[in-house]
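One protein chain is absent from this view; the other protein chains keep their places.
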Amino acid sequence: MANQNNTNQTRSQLPLDQIPADLVSLADIEHYSTQHLSPGVSAYINGGVADEICLRRNRLQWQCYFIEQRVLADCSAGHTRLELLGQALDHPFVLAPVAHQQLAHPDGEVATAIAAAALGGGMIVSQEADCIYSDVVTATDHLCWLQLYLTSNEQTNLTKAEIAARTGFQALVVTLDAPVNGIRNRLHRSGFQVPVSTNRLSGNGLDERQRKTPEQLAPGSSLVFQQLMTAAPNWQTMAAFVKHCPLPVIAKGVSHPDDAQRLVDLGCQALIMSNHGGRVLDESVTPLHALTRIRKSLAPDIPLLVDGGIRRGADAFIALAAGATAVLVGRPQVHSLAVAGAAGVARMLRILRDELEVTMSLAGCPTLASINSTCIYQSAREQQLC
Amino acid sequence: MANQNNTNQTRSQLPLDQIPADLVSLADIEHYSTQHLSPGVSAYINGGVADEICLRRNRLQWQCYFIEQRVLADCSAGHTRLELLGQALDHPFVLAPVAHQQLAHPDGEVATAIAAAALGGGMIVSQEADCIYSDVVTATDHLCWLQLYLTSNEQTNLTKAEIAARTGFQALVVTLDAPVNGIRNRLHRSGFQVPVSTNRLSGNGLDERQRKTPEQLAPGSSLVFQQLMTAAPNWQTMAAFVKHCPLPVIAKGVSHPDDAQRLVDLGCQALIMSNHGGRVLDESVTPLHALTRIRKSLAPDIPLLVDGGIRRGADAFIALAAGATAVLVGRPQVHSLAVAGAAGVARMLRILRDELEVTMSLAGCPTLASINSTCIYQSAREQQLC
Amino acid sequence: MANQNNTNQTRSQLPLDQIPADLVSLADIEHYSTQHLSPGVSAYINGGVADEICLRRNRLQWQCYFIEQRVLADCSAGHTRLELLGQALDHPFVLAPVAHQQLAHPDGEVATAIAAAALGGGMIVSQEADCIYSDVVTATDHLCWLQLYLTSNEQTNLTKAEIAARTGFQALVVTLDAPVNGIRNRLHRSGFQVPVSTNRLSGNGLDERQRKTPEQLAPGSSLVFQQLMTAAPNWQTMAAFVKHCPLPVIAKGVSHPDDAQRLVDLGCQALIMSNHGGRVLDESVTPLHALTRIRKSLAPDIPLLVDGGIRRGADAFIALAAGATAVLVGRPQVHSLAVAGAAGVARMLRILRDELEVTMSLAGCPTLASINSTCIYQSAREQQLC
Partner (left out) sequence: MANQNNTNQTRSQLPLDQIPADLVSLADIEHYSTQHLSPGVSAYINGGVADEICLRRNRLQWQCYFIEQRVLADCSAGHTRLELLGQALDHPFVLAPVAHQQLAHPDGEVATAIAAAALGGGMIVSQEADCIYSDVVTATDHLCWLQLYLTSNEQTNLTKAEIAARTGFQALVVTLDAPVNGIRNRLHRSGFQVPVSTNRLSGNGLDERQRKTPEQLAPGSSLVFQQLMTAAPNWQTMAAFVKHCPLPVIAKGVSHPDDAQRLVDLGCQALIMSNHGGRVLDESVTPLHALTRIRKSLAPDIPLLVDGGIRRGADAFIALAAGATAVLVGRPQVHSLAVAGAAGVARMLRILRDELEVTMSLAGCPTLASINSTCIYQSAREQQLC
C-alpha cells in the first residue's frame, strides 16, 4: 500500500556517483536524466504550455543563423570572461531560476550553487527554491541574484526585497511574464503536484503566494481577471518597487520593445528576454527574435540576457552575436542535478564553456567583445522561424 | 446476425458520467471521443474532403501568428463579453452548425443547447438537426440561429424562413459553400450512411432535400451541372431570399472579397468565413486568410465570424486580432457530446473561455475590444500557410 | 524450378471482376494495384529516377495553389467539353503514353483504349505499346495520337511517321526529354527487365531502337556522348521531321521557354510540359512551373498540355487555371488496368471527371474556358516548390 503511494518516486534511480563516459552533450544529460526523474517530476520540469509549440520553437530558434567560420585568426589570447552589473564572470552561462530543485536531487539549489561557483559562473535563485536562501548564497562566490514574483501589494514586495538584500543577494530578477500560470496541459494530465514536504518556502519568509486564501468571487466574475490579475502587479506597482528597492532590479520575461523601453525608463538595470521556458504562452515570440528587436531599440549599454532552448555553446555564440550580454540555462541544470548532483551541473557548465570556446576559435573571435552581428548569417529559410 | 448489423454501434462506449481528471484540453476531448464513437460515425464527423489537406491547414493556420506578450498591463476589470447582432454573449465562442448530433449522444442538439446556455454562449442549429427545433430553441437562452441550405426554389426557401421565425430562431445562417457535396473520401470508404431512424428532419418540415426524386438526365448531361447545380441557389435566389426573409440573414462559407461585398450589398447582416470544416474543397483558401482580406475590404461595422480548426483560446484570440467578431467551434462540440453529453460540451466551452482569458491577460488585453492587429505578429515562415 | 522463374508473377493477383466499394479515389486505385502487380513490374511502373525527388515534387506541385471558392454562381449550363487540335473531347483528361501495358493486364493498351472511348477522352499510344497499334486505334473513337522517339536518322523517323499515319493516328507526339535513359535506381535494384514475350514492338515495325547493335567505342570515348547522344535527334533532325511529317507534330518533354518557342517556330502544333513522370532527371523543373513560364512567353493560341502527378480533378483545375489546355494522366491508367482492366480505367477517368465538375462548380466556373488565373491563389509557402 505504502509503495503504491510512492510509485512515481520508486521509478527513479538515485543520482550517479560518476559521469558516464558517453555523456558528452546536454542532450545526453537530458537523456540520462529520464532514469533519475519520476514521470510526475519529469512532466513538471520538462513540460511546457498547451501544445508545447513554443517549447519546440525555443530549441529551433538557434538554427535561424549560420555562424561565419573564419580561418587563421589569432585566438591565442582568447578568454570568455565578462563583467555583468559589476560582477566578474568566467563565462556567460548564468543558471536560470528554476524552482524546487530538491525534486531532482536532495541537495537541491545548494548543489547547483556549488557547481556554479566551481565553474566561475552566476546563478539566479528561484523565489520558490527548496533550500534556505542563505545556504545557497553562501555556496556561491560569483554573481548570485534572487528571482521574485511581485504582487499588487507594494509593501509585501518591498519586504521581499529587504529580506533578499539582507540575505546577501546582489540583485533581484523580477519575473513579469507569468501574472497567471500558463495552461500547462502535460503537467495537468500527469496529476503531479509539488509535494509540501519538499517546499521550504516558508523558511524564507516569502510564501504569501501559497498562503493567499481564495476570495469569494462575485457572480459573473472571472477567476482570471477579477482574482488572479487583480492580485498581479501593474506598471504602478513595478515603478514603486524599482524606486524603493534596495537592490538593482532586472526584469525577466520581456519581449516587446515598448515594454523594454518603459522598464529601462523606470530604472531596471538589465532585461531578460524569455518566454518562461515555453511554460506560459504557446504563441509567444521567440526570445531570439525579441532579443534582436529590443537590442535595436534600446541604448547599447543596457545588458540584455536571453533565456530559452540554449543547449550548445554555439547557441550562446549566436545569442551574443545577436546582442546578448549573457545567456541563461534552465532545464539542463535540473537534468544535471538529477544525473549526478553538483558534479553533474559542473559537467554541464564545462561542456557549454568548452563548446563556446571551440566555436569562438572557429569563428575567429578570441573574446566575447569581438562577437558581433557580422559573425552570424541569417539564411532566408531559417529567419522565418524568428 | 443482429449483432453484425450493429457492429459499428457496439464498439462505442456509453458517454461518461463524469469528466476524467486528465481531460484538460480539446485535444484530450477528441482523444477520449474515439472510445465513444463507432468507426463509421467517426468517419462521418471527423473526415474531410479528398486528401484532407485543408482539414490539416485549418488547424495549422492559427500557427501563422505569434501573440505579443505584454507585461504589467492592468487587466483587473477584464471580461470577455460582447454583443453580436443585438444579442449579449458572455464570450465569443459560438457553436457552429453540426448536423445529426444524436449520432454522438442520444440527447443530441438539446444537450448541446443546454451547455451553451449554461456557459452563456450562442448556438447555430443545423438544418439537419436530429432534435425538434423548438426543443433546442427552448433549451437555449442566448443567441440561437438556424442554419439553412437554400435551393433554386424561392418559395421553398421563404417557407423555411417563416418556419424558423415562428420557431423562435433570431436569425438565419445560409450556408453557401456546399451547393454540391464535397468528395469526402474517408466517409465513402467507411461506407457509413446517416441512419434514417436518427434523422427527424421531417418533423421540422424542412426535408425537401432528402425527398427530391432524381430527375432523368438527358444523354451527355452531367449529374453535377445539370442536376445538382441546377437545383442550387444562385445570386438571384439569394437576393430574393434576403429581401423577403422575416429574419436577419448571415451568409456562411464566404472567402472571396467580391462575394463578401456583394452579399453585404444584398442585405446580409454578417458573414462567416468558413470552408465547411474542410469537407468541401480541399484546395480552399484558409478561413484566416479569407478573414484577413475580407476584413480589409469591407466596412468595419460588418460582423465577421470565422470557423475552422479553432481548438484553443489562443486561436480565438488570433482570430479576433485578425478582425473577427466571434468564432465558431464545430467538431469539438460533437466530441464533447460523445464523451459526456451536455456536461462535456460545457467543459469544452469552459476550457476555451479560460484559455482565452489567460491569453488576454498575457497579451495585456482586458476586453475583446482591446484586441487588435498590433497584438499579433506574423512571422515570415508562418505567414506562408495563409 | 518453373515456379521460381515466375516468382514475381505468382505474387500478383488476377484483375478484379468488379470495382470494390471503397475504391473512391486514384490513391485507392494505386493502393489496390499493389496486389495485382509483381514487385518487379511495380518497380518498373512506379519507380522514378535516382532518389525520386522529382517524383515526389510532381505530386506536391499541385499544392502550390489554393482554389478560389465562389458562391452562388450559376453553373446549371456547365460542361467539361473542349476541342483539341480539331478533336472534340468530353473532358480534358488525356491518357499519357505509357509503355508495355500488358505487364499490368493481358488486354493491355486495347483495354485502355476502350475505356478512353467509353468516357469520351483522348489517348496517346506509346511507341512501345504491347498491343498492335491498329487494334488500339480501332478501339478508340476520340483523339488517338502515337508517341514516338526519334533517332538521328531522318529517314527512319519519317518511315515511322508514315506507318503511324497509315495506321490511323491523328497526330504524333515526339518525346524529347529522354535522349538517354534516366538513372532509374529503383528499377535497376529490382533487376526487372521487360519480358520479350510481352513486347510486340516488332509487329508494329518500329523496333529499331532495340535492334541497334552496340558499336565498338574508341578508347576514351563515352557510351553516353559518343554512342547514345550520337544516335539521338538534334534540332536539325527535328526540323526535318516536322517539315516532312504527314501528321501534326506535338513535342513532349519541354520545360525551357527558349526550347518551347523554337519548337513552335519549327511547326510543332502543341507542346507537352512533362518531366517524363519523374523518370529522367531528378532535378528537373516541375511541369507546373514550366507550364506557367511557357504560357507567359508563347502565343496564347498554342495548346499546352501538362503531365505529372495529376491525381485529382482539382489538380487538373489548377493546371487549366495556370494555362493548360488539357492534362495527361500516366501511371493511374496502369494501376487501374491492373486492378480491373478496361472497367478500372473507365472508373479512374470517371472519378477524375466527377472531381473536376465538383471543383468547377465550387469555383463558380461552368466551362473550361471560364477557368483562368484569377481562379487560383498562390500562397507564399507553396509557390516555393514551383
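For clarity, chains are labelled A, B and C in written order, and residue numbers in each chain start from 1.
Operating definition for what follows: a residue touches a chain if its C-beta (ideal position, glycine included) is under 8 Å from a C-beta of that chain, and two chains touch if they have at least 3 such contacts.
Keep in mind that this is a model prediction, so the values were computed, not measured.
K.L.:
For the chain that is not shown, enumerate the shown chains it touches in the whole assembly.
P.N.:
A, C
K.L.:
Check the options A:I53, A:A73, A:I132 or A:A231 and report the residue that touches the missing chain.
P.N.:
Candidates A:I53, A:A73, A:I132 or A:A231; residue touching the omitted chain: A:A73.
K.L.:
Which of these touches the unseen chain: A:T230, A:T292, A:S336 or A:T359?
P.N.:
A:T359
K.L.:
Can you work out which residue in C:R166, C:R189, C:H244 or C:K296 touches the chain that's missing from view?
P.N.:
Reading the full complex, the residue touching the unseen chain is C:R189.
K.L.:
Pick out the residues on subunit C that sit against the missing chain.
P.N.:
Residues of subunit C in contact with the hidden chain: 50-51, 53, 176-177, 179-183, 185, 188-189, 191, 220, 222-226, 228-230, 232-235, 237-238, 251, 253-256, 259, 263, 275, 280-286, 289, 383-386.
K.L.:
Can you list where subunit A touches the absent chain?
P.N.:
These residues touch the chain not displayed: 21-22, 24-25, 27-28, 63, 65-80, 90, 312, 314, 317-318, 354-355, 357-359, 361-363, 366, 377, 379-382, 384.
Heads up, the rule we're going with is that only the chains that are shown with their structure count from here on.
K.L.:
So, what's the distance in Å between the C-alpha centres of subunit B and subunit A?
P.N.:
42
K.L.:
Provide the C-alpha centroid distance between subunit A and subunit C, rounded to the nearest whole angstrom.
P.N.:
Inter-chain centre distance comes to 59 Å.
K.L.:
By residue number and range, which residues of subunit B touch two or more other chains?
P.N.:
Each of 384 in subunit B touches at least two other chains.
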